[in-house]
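Here is the structure we will look at, set down as structure tokens.
Shown here: the complex without one of its protein chains, the others still in place.
Now for subunit A:
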Amino acid sequence: MKPNRGSSIVRAGWKSTYELPPGLNRIKITFGSIFALFFIFFLFDGCTGPFTQGKALYEANCSRCHGSDGQGFENLYPGIRESPYLHEKNLNLACVIVYGSTFLDQNSHKSADPLMPENKHLTSVEVLNIVNYLSWEFGKQTQHTIESVMRNLEKCEP
């Protein structure tokens, strides 16, 4: 199969649907459906595709408590799908990731509450990738940049 020829026929087919001879029409349908299949394939592929590093970092550093699906675990670890930190723009997710509970509840913490650990080993680029992955997977899909994450992290430096 020569994909070049196929796609040119498809394109021709789209432009002038009714003018083609019946024979060509069939080819058009065949290639059209192949094209559509590929399109669907890429669409699904895309669902697992972007933010690979962010996803891997989430799996390595967060999912054991918050779950791969972000649902949390019992009343021990909160779900984060609906967390305001993912949905409200002025809240500082980067600081939650790096400083955990020290940032989350500086005053209100009771000793029996479970804690979220710090992740000071993460670089700012890694934090950015987690933020972007979370925002894409569960949040508002807003893209953050390294500048905005650095700015956010400065705000909570002890």
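The criterion applied here is as follows: contacts are C-beta pairs under 8 Å (C-beta built on N, C-alpha and C of every residue); 3 or more make two chains touch, one makes a residue touch a chain; residues count from 1.
Note that contacts and distances are computed from a predicted model.
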- Query: One chain of this complex is not shown here; going by its UniProt record, which of these names is it: "Amino acid ABC transporter ATP-binding protein", "2-oxoisovalerate dehydrogenase subunit alpha", "SCO family protein" or "cysteine desulfurase"?
  - Reply: "SCO family protein"
- Looking beyond the chains shown, say which of A:34, A:65, A:104 or A:156 touches the absent one. A:65
- Item | Touch residues of subunit A, complete complex, unshown partner | 64-65, 73-77, 111-115, 117
